[in-house]
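One structure below.
Every protein chain of the complex appears in place save one, which is left out.
Presenting chain A:
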């Protein structure tokens, strides 16, 4: 959650400070960024206060109203048990986002540790970490996640950890590259020449400069993590019934695709929308990062 708030603050900061920093119109947030931001705001609201957005209890069944197409009473229609698909999509936001953000955080934290070790641990450590990351890379990410679930059993917590672990190697490699680049930069060299200790160089010069690109990377990663978590739930390995989770909803709706398209389309659109908006925001941040550098 802190990650999300942090990102939100940055978005606000970006909007507030953009004109001051650079007067050029091109530096104003693009229309796409605003739409993406609004969508993310909706997701945040659905996560924090789902009750305000839901039109009814997402788990309330009503078999007599099963498979009703979208209407004023049920905006996204009803599912096979007569539950309101819109309310379930809203209720599922928290689960999906939480899995996505937490998994990204886990992946990033692990990647950061590995990346720092490789970037500053000396040649032997660098070699070891690189080989480890390469071995992990040899597995398709989802396979690694499935392995974790086979060992620790299905459930949202395992799914989160599994997705986090399987994204870590990617982060580790990028972060290492980042550090290696910064390590050989002139200002780090200058700090070394001034006789600063290695720890101080990392803390004062390297980390702050590496953080912004990593942060952008994380924003891009959230979307991917949500898709992966949805894929795991789709396989029945994530959220368990009756929990509303987008991937699980897709899996349930798939059975009735020919009868009730809305059961699949709306959770699917939410996954697509979330991935696109976090990516758009991430790219906006990336552009900013380049501009500032």
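The definition used in the following text is that contacts are C-beta pairs under 8 Å (C-beta built on N, C-alpha and C of every residue); 3 or more make two chains touch, one makes a residue touch a chain; residues count from 1.
The criterion applied here is as follows: contacts and distances are computed from a predicted model.
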item	value
Per UniProt record, name of the chain withheld from view ["ABC transporter substrate-binding protein", "Cytochrome ubiquinol oxidase subunit I", "Sulfurtransferase" or "L-serine dehydratase"]	"ABC transporter substrate-binding protein"
Touch with the omitted chain, as defined above, among A:40, A:129, A:146 or A:188	A:146
Option from A:44, A:231 or A:249 whose C-beta touches the chain left out	A:231
Given A:30, A:204 or A:254, the one touching the chain that is not displayed	A:254
Residues in chain A touching the chain absent from view	59-61, 63-64, 66-67, 80-82, 140, 142-143, 146-147, 150, 154, 227, 230-231, 234-236, 240-242, 250, 252, 254-259, 261, 264-265, 268-269, 271-272
